[in-house]
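Notes for the one structure printed next.
Removed: one protein chain of the complex. Kept in place: all other protein chains.
Here is subunit A:
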Amino acid sequence: MDPSHNLASERSSIESTYELTKYLEYQLKEIKDVYLTYLGPPFNEKDFSPPRPNSTALTLPSAATRLELWHGLENQARLAQNQRAYSILLAAVRELARSTLCPSLKTSLLHFCTGLDGLLGSISALMNSLGYSSPAQAAAGELQFPQRGTGSNRPAPLMSQSLKVEGFWILRELQSWLWRSAKDFNRLKKRLRASSLTRHRYY
């Protein structure tokens, strides 16, 4: 296939993945407000931020990274980190949805999971088109987030503080990842453009 056609297709794929992260970021803002209201005070208070749980039960992938490390990520590693993060976060949000008793919030969370699943699929397709191997799809898709402790299937006022903190941090970390992914895909687009210019010089 014509290399320039490949490049155009890859860039289009990156662009649509980028657009999807922006859409999910917007959707998450609204769901997060509703969810924090559901958890009640102090979670719904402005600037409230509980300490991040250290427990092994909650191994959320952190979007935070040193700038020079993020800058220097190879394309495959960049995409693989995104893929791994969303696999774990998707399982976490599914569990959150399962344990939420408010029907409308449950529906919103499940709908959001569909979008997240779509994002995962988009990333996997992009990795394939770029010739990168990715972790076995089945294993990634079926990743089971540890079931939240007993008592999670309770109305929010009866939920334990630690479960509320977990829920808070799942959505907080997801928000950071969606923001980071937008930057990741922008960077990927630029790096591919730069490497395609190099490739064209030698064809």
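Everything that follows uses one rule, which is that a residue touches a chain if its C-beta (ideal position, glycine included) is under 8 Å from a C-beta of that chain, and two chains touch if they have at least 3 such contacts; residues count from 1.
Everything that follows uses one rule, which is that contacts and distances are computed from a predicted model.
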item	value
Hidden chain of the complex, named as in its UniProt record, picked from "Centromere protein N", "Ciliary neurotrophic factor receptor", "Nicotinamide-nucleotide adenylyltransferase" or "Ribosomal RNA-processing protein 42"	"Ciliary neurotrophic factor receptor"
Residue of A:Ser9, A:Asn128 or A:Asn186 in touch with the missing chain, whole complex considered	A:Asn186
Positions on subunit A where the hidden chain makes contact	47, 49, 52, 62-67, 70-71, 169, 172-173, 175-177, 179-180, 182-183, 186-187, 190
